[in-house]
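What you see is the complex with one protein chain gone and the rest in place.
The letters A and B name the chains in turn, as written, and every chain counts its residues from 1.
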Amino acid sequence: MKIGVVTFPGSLDDRDAVRAVGAVGAEAVPLWHGDADLRAVDAVVLPGGFSYGDYLRCGAIARFSPVMEALVPAARGGLPVLGICNGFQVLCESHLLPGALIRNDHRKFSCLDQRLVVENAATAWTSQFEQGQEITIVLKNGEGGFVADDRTLDELEGEGRVVFRYAGDNPNGSYRAIAGITNERGNVVGLMPHPEHCVEPGYGPSLDGLPFFTSVLQAMAQA
Amino acid sequence: MDEVTRSAAHVDTVSRAAQSPDVEQPWLELGLKSDEYERIREILGRRPTSAELAMYSVMWSEHCSYKSSKVHFSLWGENTTDEMRERLLVGIGENAGVVDIGDGWAVTFKAESHNHPSYVEPYQGAATGVGGIVRDIMSMGARPLAVMDPLRFGNLNHPDTLRVLPGVVAGVGGYGNCLGLPNIGGEVVFDDCYQGNPLVNALCVGAMRVEDIHLAKASGVGNKVVLFGAKTGGDGIGGVSVLASETFDEGGPTKRPAVQVGDPFAEKVLIECCLDLYAAHVVDGIQDLGGAGLSCATSELASNGDGGMRVELDRVPLRDASLRPEEILMSESQERMMAVVEPSRLGQFLEITDRWDVEATVLGEVTDGDHLVITWHGEVIVDVPPRSVAHEGPTYHRPLERPAYLDVLHDSTPDSLPRPADAEGLKADLLSLLASPNLCDKSWVTDQYDRYVQGNTALAMPDDAGVVRVDEQTGRGVAISTDCNGRFAKLDPYAGAQLALAEAYRNVATAGAVPLAVTDCLNFGSPEDPGVMWQFREAVRGIAEGCRHLGIPVTGGNVSFYNQTGDTAIHPTPVVGVLGVMDDVARRTPSGWKAPGQVIYLLGRTRDELGGGEWAHALHGHLGGRPPRVDLDAERLLADILVNASRDGLVDAAHDLSDGGLAIALAEATLRYGVGARIWLDAVCERDRIDLFTALFSESAARAVVAVPRSEEVRFTDMCTARGQVHARIGVVDDETDGLDLQGQLTVTLAELRDAHTGTLPAVFGR
Partner (left out) sequence: MGNVVIDVMLKPEILDPQGQAVGGVLPRLGFEQFTEVRQGKRFVLTVDGDVTQEHLSAARQAAEKLLSNPVIEDVVSVRAEGSAQ
C-alpha cells in the first residue's frame, strides 16, 4: 500500500505525515509540488504547514502547483485524499471541498490538545472510529475558522458530510464548530487538527491519529 | 537602474583613499572612538575607504567585537578542564558550540539576544531574533530541532507592556511556527526593571552526525564564494546612512530602515536547501549573514581560513538598486547565507539551490595571501587583512567597581515582612502567588507556539525542560532548560548567576536527562558603568566556576550590553541554558503527577531563604537581603538521583523547586493533570527547624519533589540513603482529594488553584 505525502515549499508536517504512514505499516511516497506525477500511489496526504508562506491566502498559491493539477482529477475519480490543516485549506482553495478557512476569531495562532467528536465514521479516513466517538487530536493554526454560507452548511449537515466537530469550547470560531468535512463520495477528507501528531507513545497527547491511517488502508484494500 | 550613481567614479576606492589622506571621515557618527580610527589608519597605512570604514565600524562595535566583555572570557577557558572538553566537539568562538551526545550524534545549541530591535518593533524584532539564531545553528551543518524563548518584560500592567508583549509573542510564534520548529520552552518574566528594556532572547538547538559538522572558514585557493538566499535590501542599515550622505550628494539613497523584516518562508526553504547541500557534500565552509551582514561573513570566513578572499560586490543581487557599496556591505537583510564551494562541485551546488528556487550567486573566490579584497565594478574598494576586521578589534579593560547599592540591599532583609499567621493567611498567600505575573499560567503565550511540529517533542511548556528526540530509531534525544532570576543576580551577581545555572541544570535532570553543556545569554546595562561591569565580571566568574564544579562546559553564548534607560540599568540578567542527553526521550519525566497512590517525596533541605524570592517580590514589592545559598555539590547529587531514578523507573513525576518554593511546585504538579494530593510537612519542619510558612515559600536551591510508585518506594529510598540524598516522605497522590490537602492545616480545591493560576494573563491581554 503506497500513500503519497506532498511537499510544497513551506510544508512543515510532511515528515510527520510520512512517519504516521509508516506507523501503520504502509509505504510513504514523497510527492514533490513541482511534479505533476502521483507516482502510482493509492492515497495522498496533503500535510500541514505554510505552503508558499501562506501569503495571499492560505493554500491559495499551492492550489496552482503542478502536483495539484494531477491530484484534483484523481481525487474527483475517487482517490482517497486527506488534507490536514494547510492541506485542508488547499483542498478548499481547489474546490475539492466547500467552504473556506479564515483567521481564528481570537486572532492568534493557537496550539492545543483539542477534543473532537467523530460525526461520520464512514469515510475513507474514518472507518476505524466509532460514530460519535470522542478523540483528542493536536490543533495548531492561525487560520482555522471554517466558514461557508448557510446553504452549504445545511447541505453538509444534511448529507452527513461534517466528519469532525469540536467538543467543548469552540477553539477558533468555526461555523457550527466544524473541524473537518468530506466530499460527497467520502474519499476526500479535510480537517484542521493534526492526526499525524498523535501516532506514537511518548510524543503528542494521544494515539487517536492512528485510526485515520488504518482506515485508509482498509479502504484501499477494499478498493 | 541609474548607471551614474552606480558607476565606480562616484565610489571611494583604495587608490583614491591613498591619494586623499586628509578627507574628513564620519568615524564618530559611526560609533568609532578617535583612537580606534587612528588604529584603522595604522593597520592600513592610509585612511580607510568609505566601505572599509563601514566594515570596521560595524565589526568593531560592542555587539560584534565583544570589546568590553572579551577580557573576561579567559574565565571560560581557565575553568574548563580536559575532562569537560571530552564531549566538546566545537567550543566558544564558532557560530555555536557543539557537543557529542553519543551514538555518533552531535548537538549544537546557542542563545542570542534581540532586545533593542524588539523594543522598537516587537513583531519583527522578535521574529528576526528567531531567524538569526536558527541560521547560526544551520551554519554549523545541523538540522535545527527546536527553539526556546526566554522573554522578560516590564510591569504586566504598564500600557507599554500591552504593546510589546503581544507583538513579541506573535513574532516569535509567527516566525518559528512558519519555520516548522517546535518551541519547547523558555521563560516569561515581568519586572519593572525591564520596562524600557525588554529582553528577547532566543535559543535554538540542532543536530547532525559528528562527521557532518561544518565550520565558517574559507580555504582552498580557487574555491568559489557563493552568496545564496534572499536578495539584499536596505534592512537594518539606518546607522550607515551617515556614510552615504557624507559621501554622495546627488542621487543619494532614500531613507534606510533601521528595522529588518523577516520572511520565515524564505528561511524555511533555506533550511531545507542547506540540508540538501550538506547531504550532497558540496559545501566546504559556510557562514550565515546576520548582524553586520556581508562585512561579517566575508571577513570572518577569510579570517578563519588559510588564504585571502576576493569578492565582486557589484554581483550581489539587490532588492533596491540604489544601495551604495558600503550599504550593501552593512545590510542586515535576513535569510541569506554564504558558502565556500570547490569549483568542481559548483554545478551540483547550483542544481540544488535551483530546485529550491533559492537564488545563488558566485561573488568571488578564495585567493593566495591574506587579504580580503572587495571590488565594485572592477575598482578595489576594500583591501584589508581580514583578521584585523573580524578578530583583532579593540579590547577594553573597563573599570570595575562593586556598586554601593549592594550594602543597602543586603541590609534590607525580608525578615521584616509580615508573614501570614494562620492557615487562612497561608492559603491567601499561596493563591496570590499562584496568580502573580511571574508564576501564573503562561499558556496565553505558549499556546501561540507550535510545540508539536516535527513530531519529536517529548516534553514542552509547562514542564521543567523541553525535550526532543534526535534519533528516530533509538529515541536518543536532548533536554534543554533556560533560567535566570535577575533579582538574585541583583543582590549578588556571582551567586545569582550560579543559581541560574543550578536551576537550569536541575530542570534538565528533573526531566530525566544527564546535563552535558551550557550556553548563556548575558543581558546587562552599560559597560561604561563600573558597577555594571563589576556585575558582569562576577556573573561570568559565577557561571564559569559553577560549570567547573558541575563538570559541564560552556560551549558559547552572547553578551548584550546597554540594556538601560538613562542611568538605570536592568537587573543583571545572565540567562543560562543547560542541555542534557537521554538515551530514550519517550521515558522522560513529566512535572505533574497522575497515578493515585504514588508517594510524594521532597528532596533536599529547606532553609529560611526568602531574599530575592517571588513571595517577597510579588506580595510585598520587596527586594533585599541575600539570595538563597548555592550548594553545587548538593545540586550534583540531586541531579544524579533524579536521572538514575528516571532511568530505573523509580519516579513517575518530578518537579523542581524554584520560584515560589514548595507551595508553587505542589500546586503546579497538581494542576498539570488535575490530580490532587494529600501533603504533610510536620516532619520536614521539624527536621529543618522551620515553620510551615518557610517550608512552603522559601526558595532554597537543590530541591525537587518526586512522585514514586509504591512498588518502587523501597528501592528509591534505599538509593537516596545510600547516596546521602536528604529526602522526606511528604505526601501521596490522591484523586479523591480535590486539589491540595495540607493535612491538618489547609485545603485548596482544584478550582481555586486553577482560577488563581489561569486568570492573570487573559485579564490583561484578552482571550
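Here, a contact is a pair of C-beta atoms (placed from the backbone, for glycine too) under 8 Å apart; a residue touches a chain by one contact, two chains touch by 3 or more.
These numbers come from a predicted model, not from an experiment.
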item	value
Residue among B:62, B:187 or B:235 that touches the chain left out of view	B:235
Which of B:194, B:265, B:376 or B:534 contacts the chain that the document leaves out	B:265
Identified contact with the non-displayed chain, of B:33, B:281, B:319 or B:355	B:319
Candidates B:50, B:124 or B:510 - the one touching the absent chain	B:124
Hidden partner interface residues of subunit B, rising order	120-121, 124, 230, 233-235, 254-259, 261, 263, 265-266, 319-320, 333-334, 357
Footprint left on subunit A by the chain that the document does not show	52-53, 55-56, 61, 64
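The definition used in the following text is that only the chains that are shown with their structure count from here on.
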item	value
List of subunit B residues in touch with subunit A within their complex	170, 173-174, 177-180, 263-266, 268-269, 356-357, 446-458, 469, 472, 475, 585-588, 766-767
In the complex with subunit B, residue positions of subunit A that touch it	9-10, 12-13, 15-16, 19, 48-50, 52-55, 106, 108-112, 138, 140, 142, 194, 196-197, 200-204
